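Certain chains of the assembly are absent from this excerpt, and the rest are unmoved.
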Amino acid sequence: MSAHVYKKVELVGSSKKSIEDAIETALAKANKSLKNIDWFEVKETRGHVVDGKVGHYQVVLKVGFRLE
Amino acid sequence: MSAHVYKKVELVGSSKKSIEDAIETALAKANKSLKNIDWFEVKETRGHVVDGKVGHYQVVLKVGFRLE
Amino acid sequence: MSAHVYKKVELVGSSKKSIEDAIETALAKANKSLKNIDWFEVKETRGHVVDGKVGHYQVVLKVGFRLE
Amino acid sequence: MSAHVYKKVELVGSSKKSIEDAIETALAKANKSLKNIDWFEVKETRGHVVDGKVGHYQVVLKVGFRLE
């Protein structure tokens, strides 16, 4: 694995349901245009509030993938 | 929206169930005394441990609301 | 409580299900060798990606326990 | 000055014109409800974009004032 080069891109996924679902939303989107996605790192968790409740979660994450 | 001023307050919500529930607990409390709550930012996630399991989650968050 | 001394160790729990479950996995492991576990602090949330979905979550946490 | 106690609150000012004007907007608002405002510290500078230009600046700042 030693000569591999990876790239990280920063995405923001959102979801009305949960933090995990916001992560999956971002990964699903990334998967449409990127190959070899390998890992993610959560950088920030935040969200919008509607009527005193979480309207949707917003998770900022870095997604790492191997360059071919 | 350009002349608006927002304030952020720092709260700690807790829950036996989940990180999301701890966030909702803090927002529900904030909603009783604050108007126009708009967003939150998670700053820390931690918790107490009882018998080797999560006793309750504690989520430190900043809550932003528009000043009137 | 004032003369107590606590120690913190850094663990990484993983789970296919959720962030909360990854935390519980680490705590369950810690509980086998440590007594008096009192709290945890999440330091990083990340994970591996398989086929554009979360393969498993990895949560880096510090676990605090009282020294006897 | 040695026995004084100060409090800091976190505000977000906004302006279509400039970073400085966003700061002044937040201070003007704070000045309506707080006495003895003494200093501010910029914590974040960000903004919304409209048609490829800055729509308005948003400056997150802490405002310090002396408690009486």
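Points worth noting:
As written, the chain order gives the labels A, B, C and D, with residue 1 at the start of each chain.
One rule holds in what follows: a residue touches a chain if its C-beta (ideal position, glycine included) is under 8 Å from a C-beta of that chain, and two chains touch if they have at least 3 such contacts.
This structure is a prediction, so every number in the text was calculated from the model and none was measured.
For this complex of identical protein chains, the structure file gives a whole-complex count of 12 copies, while the figure shows 4.
The definition used in the following text is that only the chains that are shown with their structure count from here on.
Taking each chain's centre as the mean of its C-alpha atoms, subunit A lies 22 Å from subunit C. With centres set at the average Cα position, the gap from subunit C to subunit D is 38 Å.
For subunit D, the set of residues that touch two or more other chains is empty. Considering their complex, residues 9-16, 25-26, 29-30, 48, 55-56, 60 of subunit D touch subunit B. Partner subunit B is touched in their complex by these residues of subunit A: 18-19, 44-49, 51-54, 57.
Interface of subunit C with subunit B (complex): residues 19-20, 23-24, 27-28, 30-31, 37-42, 63.
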